[in-house]
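One protein chain is absent from this view; the other protein chains keep their places.
Chain IDs A, B and C follow the sequence of writing; residue 1 opens each chain.
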Amino acid sequence: MTNRNVSVQPAAGRAVEDQEVEIVERKGLGHPDSICDGIAETVSQALAQTYLDRVGKVLHYNTDETQLVAGNAAPAFGGGEVQEPIYLLIVGRATKEYEGTKIPAETIALEAARDYLEANFPHLDVGTDVIVDVRLGEGSGDLQEVFGEEGSVPMANDTSYGVGHAPLSETEQIVLNVERRLNGEYSDDNPAVGQDIKVMGKREGDRIDVTVAAAAVDAHVGGLDEYREVVAGVREFVGEVAGEYTDREVTVHVNTADDYDEGAIYLTTTGTSAEQGDDGSVGRGNRANGLITPNRPMSMEATSGKNPVNHIGKIYNLLSTEIAQSVVAEVDGIRQLQIRLLSQIGSPIDEPHVADATLITEDGVSVADIESEVVAAIDEELANVTDVTRRVIDGELSTF
Amino acid sequence: MTNRNVSVQPAAGRAVEDQEVEIVERKGLGHPDSICDGIAETVSQALAQTYLDRVGKVLHYNTDETQLVAGNAAPAFGGGEVQEPIYLLIVGRATKEYEGTKIPAETIALEAARDYLEANFPHLDVGTDVIVDVRLGEGSGDLQEVFGEEGSVPMANDTSYGVGHAPLSETEQIVLNVERRLNGEYSDDNPAVGQDIKVMGKREGDRIDVTVAAAAVDAHVGGLDEYREVVAGVREFVGEVAGEYTDREVTVHVNTADDYDEGAIYLTTTGTSAEQGDDGSVGRGNRANGLITPNRPMSMEATSGKNPVNHIGKIYNLLSTEIAQSVVAEVDGIRQLQIRLLSQIGSPIDEPHVADATLITEDGVSVADIESEVVAAIDEELANVTDVTRRVIDGELSTF
Amino acid sequence: MTNRNVSVQPAAGRAVEDQEVEIVERKGLGHPDSICDGIAETVSQALAQTYLDRVGKVLHYNTDETQLVAGNAAPAFGGGEVQEPIYLLIVGRATKEYEGTKIPAETIALEAARDYLEANFPHLDVGTDVIVDVRLGEGSGDLQEVFGEEGSVPMANDTSYGVGHAPLSETEQIVLNVERRLNGEYSDDNPAVGQDIKVMGKREGDRIDVTVAAAAVDAHVGGLDEYREVVAGVREFVGEVAGEYTDREVTVHVNTADDYDEGAIYLTTTGTSAEQGDDGSVGRGNRANGLITPNRPMSMEATSGKNPVNHIGKIYNLLSTEIAQSVVAEVDGIRQLQIRLLSQIGSPIDEPHVADATLITEDGVSVADIESEVVAAIDEELANVTDVTRRVIDGELSTF
Partner (left out) sequence: MTNRNVSVQPAAGRAVEDQEVEIVERKGLGHPDSICDGIAETVSQALAQTYLDRVGKVLHYNTDETQLVAGNAAPAFGGGEVQEPIYLLIVGRATKEYEGTKIPAETIALEAARDYLEANFPHLDVGTDVIVDVRLGEGSGDLQEVFGEEGSVPMANDTSYGVGHAPLSETEQIVLNVERRLNGEYSDDNPAVGQDIKVMGKREGDRIDVTVAAAAVDAHVGGLDEYREVVAGVREFVGEVAGEYTDREVTVHVNTADDYDEGAIYLTTTGTSAEQGDDGSVGRGNRANGLITPNRPMSMEATSGKNPVNHIGKIYNLLSTEIAQSVVAEVDGIRQLQIRLLSQIGSPIDEPHVADATLITEDGVSVADIESEVVAAIDEELANVTDVTRRVIDGELSTF
């Protein structure tokens, strides 16, 4: 039988939900760091898919280093303009030839990036508002071997670890969903709301402050009054969304840095602060679960853009979150679950060196009561580790 | 009365048409040097028009330095691909702010370049096959003054000269029109013919060799037989076009570097050799009249991209050709006319330091017979010097 | 009296030193991520000092985004060569003009980067092995205000937090000092050891594995036998260093990925893997205390390159570590101390919203026994918050 090294233990201390102060942050889709995460990951997907299509397996690559240099813009009510373009440099490694088959890694990367930007940033004119450049070198010799053969589980090539948790606290749910729904249903109906939305949740006891910085899009805002309406609309919507996830008292703050008297408002031409003064890069923002959670252990790993076949840090960060969610869904009585996976160099990645589950149970349930269920659920998830790779390539798993 | 300093003199030696050996060359629309010329000039037009629209006059700028770094491609019958993108760097100077009005010079340049490429290169996917980057700095302080005020004639700020001639020799007409019509009517009907067409005409006595290098577009060429047909089609068309301009014996050579046995043919994915190995820059190819004519005096001036309001080298090169054509059209008995304009620093550009016409008359006509007509015609053209500026901005005058 | 909001509480759970598994990592001076951290921070220091020298206060800037694109090298015993240069792009924002005084931010950045590379990388030829490029834009308008006036404490402009701890665990001490001393005294005497040294410490119970990946410098390694000696020398030295910090059983592994039979060894020309295949960027490696410590809470903040006057995340991360060290040095009976600082937008940064100390005391000491001492020590450190800024500018505090 496979040795998964799964261990289960009670957590010391209080559940995050019970701690006095909780801070949660999410950099939305249009934040410069998230733009880089998104491009790095979309380029990764395109390369992986191309390798599969052309040579039947994923070759060595790594595209986790996109750099964004902010532009310069002059937003104006009714429609301003970008004056100096954003500069976006896609950086990484890729195999460009394999047994006689050429892989046009750089043009694939450019196309993926362009498609991503056009699909997600309706107010950004790719090619004039943003220059997309690329530098994909060859990897170091000893890593250019092939991996990802059908049916096999890759070996861990590094000591790396991943950490995930479930369920999300109320504040986490609010922060995550406020951004997603603002950047989804809400902006569909309200084009005046741009993609650069940063959400900070701070809970002190039973009071939750949700602070949203949302870029307004100048072409859809005729004047200061309309801008006020945009802000008010966001505030109301955020309040409603938050109410779906908590009974606590919620206060919503939107664009608190505005100073109407000085005409200082969060107005943009493109919907992102990358147009003016905010640089960005990969791995500097959200963790693999979409959040920054100082109250929880986090991995430093930049997940976006990494090769999902054998980059153990990427796989274990995504997998640990998947496992946590799955276990909580299947096993009753869990109030807080944290999964940590530690790789063993040279062993198959479905056999981690350590796979520990740290639990806080609900009242009336002991860890012993559910330990075997938890172990079984984890074991099952680990057995399907290559599913994570497939889902990443298919774009089903978000990395930021 | 205005002092134009016009002088007329007979040419020494034989007319080009009568010389034993004549060489004429044209780098077509899709040659890497011409791509740079075209982008430099289209960016210049866009900037000039923007200045006119926003501040009522053309401000200081100069965009005559586009650099193209070739890509890497794998053309293949039926459709290949670009593997490493072409890199295009637009370089120059531009005024970005004038009395409080901001001019987004870099985004204007990017947009103009993209539009130009998309309009002229149907097989080139802008954004994936080619990266367009831009570096437009501010000019040196003492040149940032404004020029181009309504109604005034600018002063020459440099000692510069221009040279033009008319009429074109038969070989010149053939070279110019072969390229233009291949890149016009012919490629409209024959998408297998790309934009990178280089034409060399060599006349020895009464024998003219027209050598054409024409890039084929792989998506429209199914195999070697089809490629042969493409070449044969071009050869036939070129022969027909040449026949319209001469009664001399014409031999047409197309893609002479091909070696069918070794599979070495001129096949491209994008229609230009910039995709693989041929770099380019501004001012390295055709002169302002569209030709390279070693048998004639030529100016070194890179005309494309220069400011058409006060860049005396650009204006005088275009104007000298315009004058030559106009004089030949209006005055009978001219077999060959060369116009040379030399500026006088500090004087209005319609008052050149030297404006000399060097003539070869037809049999039975003496220079004295037509001298006064020629002077009058030149004088009239010089009086309308600012027309050249307007027509350049409107894109009516080609610069390469 | 100033309100510091200091709270002291006992930690839940076991001290890190007592946990079953502990992982600690340090990316050494020459790791591509650390190269970026180092350049970002040295550029920051140079800019801050220039602002002080020229206008008497630090103006707005942020240079926390250096991107490194790996080169290509052919190391060889006795001396190989770099074939494609490393490309290093310094990215950020800087004020370039203030009340008529110009600040040449980009040339300052280039000079600082060059000096840093030359001082720290004796085997890297700046200008041929590495291209240093720079793109420093202006910041967003509402941030270009001046800060850092003499004597004042800046206001927090963001909700940010920092976390630090003391004392270091044995494993942490080993990891930190192994790298520092290899890159210090050891490489001074052993030029065959390059700057790219990565150290991973893994403690399971009382067994500590120290895994070192150390780039050898080809010019100083004549052959495989000499390489083996280099590796053996490092192993011995690391064992000695480790022994100074623990009585636990230590096993040292050096360059475990080597395969002598296949000739796969960790040989470099420049002393860093950036020469071949390893890209890097700021904030992706060590935290502000020089370590990556999954067993401890960590901040996501990229500390290097940030403005040390008002960037609250940078200040609080450095300060929390400083406080923890200072308190542990001054107050007896502390086994483990974690300091967390949370800013209050709009309040002076010496008055954090939350400043909590989480303690594990030594046997026989209760939190209550030392609480007032701890509070007083923290309070004193907070009062001197601007010292952190000064020391950062002077280069006295390391940020990675």
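Observations, loosely collected:
The definition used in the following text is that a residue touches a chain if its C-beta (ideal position, glycine included) is under 8 Å from a C-beta of that chain, and two chains touch if they have at least 3 such contacts.
Worth saying up front: this structure is predicted, and the values here are computed from it rather than measured.
The chain not shown here is in contact, across the full complex, with B, C. Per the touch definition above, the residue from C:T128, C:S152, C:T251 or C:S366 contacting the chain not shown is C:T128. Considering the full assembly, B:Q67 is the residue among B:Q49, B:Q67 or B:T246 that touches the omitted chain. Check B:L52, B:V354 or B:V375 against the missing chain and you find that the one touching it is B:V354.
Of the listed residues B:V217, B:V282 or B:I312, the one in contact with the hidden chain in the full complex is B:V282. As for the chain not pictured, it touches chain B at residues 11-14, 21, 23, 62, 65, 67, 69-72, 84, 87, 89, 91-93, 135, 137-143, 159, 161, 163, 200, 202, 211, 256-257, 264, 273, 276-285, 287, 292, 294-295, 297-300, 302, 342, 345, 354. Residues of chain C in touch with the missing chain: 74, 81-85, 87, 96, 102-107, 110-111, 114, 125-129, 131-134.
The criterion applied here is as follows: only the chains that are shown with their structure count from here on.
In terms of inter-chain touching, the protein chains here are arranged end to end in an open line.
When the CA atoms of chain A are superposed on chain C, the rotation angle comes to 180 degrees (nearest 5).
Chains A-C form the pair with the most C-beta pairs in contact. The chain occupying the central position, as judged from C-alpha centroids, is A. When chain centres are defined as mean Cα coordinates, B lies farthest from chain A.
Centre-to-centre separation between chain B and chain C, using Cα means, comes to 56 Å. Averaging C-alpha coordinates per chain places the centre of chain A 51 Å away from that of chain B.
Within chain C, contacts with two or more other chains are made by no residue at all.
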